[in-house]
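Right, subunit A next:
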Amino acid sequence: MDLFFQDPWWLILIKVVALFVILLLWTIFNVWYERRLVGKMQHRLGPIMNGPFGLGQALADGAKLLAKEDFRPKNADKWVFNLAPILTGVAAFTCWTVIPFGGEVEMFGVTTRLQLTDTPVAAFFIMAVASIGIYGIVLAGWAGNSTYSFLGSIRSTAQMISYEISMGLSMVAVFIMAGTMSTSAIVESQRETIQFQIPWTDIQFDLGLSGWYALLLFPSFVIYAISMVGETNRAPFDLPECESELVSGYLTEYSGFRYAMFFLAEYINMATVSAVCTTLFLGGYLAPWPLNLIPFMNNAWLGPIWFVLKVQLLFSVFVWLRGTLPRLRYDQFMDLGWKVLIEVSLIWIVMIAIFPQYSLALAVLLTAGCYLVFGEKSKAIDEPEIPAPDPDRVFDPFAGGYPVPPMPGQVLPELVGVVAGAKEDDPTPAVEAEGKDA
Partner candidate 1 sequence: MNLYIPIVGMVILATVFVMVSMALSTVVGPARYNRAKYDSYECGIQPTPQPIGGGRFPVKYYITAMMFIVFDIEVVFLLPWAVSRNQLPTFAIGAMVVFLVLFFIPYLYVLRRRGLDWD
Partner candidate 2 sequence: MPFPLLTILALLPILGSLVLLALKGPVARLVGYGFALTTAILGVLAFILHSQGAALAEQAQWIPAIGAYYALDLDGMGALLVLMTVILVPIVLLAEWKVGETENARWGTGTFVALALLLEGFALFVFMAGDVLLFYLAFEATLIPTYFLIAGFGGVRRRAAALKFLIYSLVGGLVMLVAIAGLYAVTAAEGTPTFLINDLATLGIDGTIGRWLFVGFFFAFAVKAPMAGLHTWLPDAAEQATPGTSTLLVGILDKIGTFGMIRICLSVFPEATQWATPLILIWAVVSVLYGAIMAFGAKDLLRLVSYTSISHFGFMVFGIFALTSQSISGSIFYMLNHGLSTAAMFLVVGFMIARRGSADIDAFGGVQKVAPVLAGVLLTSGLTALALPGMGSFVSEFLVMAGAWQRYPIHTAFITLGMVLAAVYVLRMYLRTMTGPVTEQVSTHITTDLTLREKAVVAPLLILLIVFGFFPKPLLSVADDAATQTMALVGVADPAPQVQEGNR
Partner candidate 3 sequence: MSPEGYLILSAILFAVGVAGFLLRRNAIIAFMSIELMLNATNLAFVGFARFHGNLEGVIAAFFVMVVAAAEVVVGLAIIVAVYRARRSASVDDANLMKF
């Protein structure tokens, strides 16, 4: 009935093994790539010692972890503690089964696609499997039976499910446009070029620009791009494992290779979400514009190259974010997810549901609207008013019973009289109780 049915068993075997090996190698490469790139950004070298350009570094790290003691804290739940990394690891690999690397090719005399398999619900399948990965994290935190890991896993779960919604919603827009959830069909649907039409006229023109959904569904793309960072717990959204608060989050109790497994999964996941992004929004294995105008460039065997390039580019963005942005506060992070992304996604879905053919214009409209609502001006409204500290009032270092740092303009009591202008006053800390249920 379809191409994938016709794959003989040996071809499937070859593809599975090949994909597995590629993923492992690519991940090892990515670890090195990230460290090098961050190093460059921070004007240092990064790993250079092992192998050419330090390429063997990640491999060495893996080998080291393999040889480390892999112990389980005595309070931990035996089964779940072991199950969690397995779940996470397997889920990370499984996602890739439906990602298309290239189009239809001849291979050993069989016509097949450069893709392990595809199903009518492939994109949905990815979401589902990714959710199983979340189970791994929850269970890891729970099984560790330690405060840090538990809090970390709770946080990480909350974070991942929060961003999964906007991720799902942004994907819905793609499905509306593509009319399918099959990953290869989505890619193919982006092959066609965009016909531009000047509003209120019949004039149409065609720049040969492929109809990538990153263009056609720009807001969805942006939302997806943000959510995918949140989904992978990467900076600036790496709250579950933020060292300053939670030691290592859900990973706190893990060591040895079980730890390595989470580590591996995280990097695979980064690649996964990038690959999904590529597939859904960036034309997957299709040649980028203007190269797509050259017939040769659309050779199916070139597909993997375009694909890997795009994914690597997105991966670089991950690294870039990590190298430049500070970590968000948890409330800011949740606010962004719940109050901005979902809201915008919902509106966008409604728009696109009604007028899919005007998506470009609508995207502009929505972007403008978002700027108006969430832009600089409204910042002041969102942020709670912080009363300006009264410079005349002396700082109470134990306001509310906890040691607190001085606010701008305030002076530590021991500095009174030492610093010019600082004088003692009666300490009346203004503690404002806010009713929660407004």
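Here is how the candidates were picked: all candidates are chains of the complex that A comes from, given by their letters.
Just so it is clear, contacts are C-beta pairs under 8 Å (C-beta built on N, C-alpha and C of every residue); 3 or more make two chains touch, one makes a residue touch a chain; residues count from 1.
Only a predicted model underlies this, so the values are computations on that prediction, with no experimental measurement involved.
Any copy counted, the candidate of 1, 2 or 3 that touches subunit A in this complex is 1.
Note for the complex: subunit A touches candidate 1 at residues 4-5, 7, 12-13, 15-17, 19-20, 65-75, 77, 82, 85-86, 89-90, 92-94, 96-98, 116-119, 124-125, 142, 144-151, 154, 157-158, 161-162, 164-165, 168-169, 172-173, 175-176, 179-181, 247, 252-253, 256-258, 260-261, 330-331, 334-335, 338-339, 342-343, 346, 349-350, 353-354, 356, 436-438.
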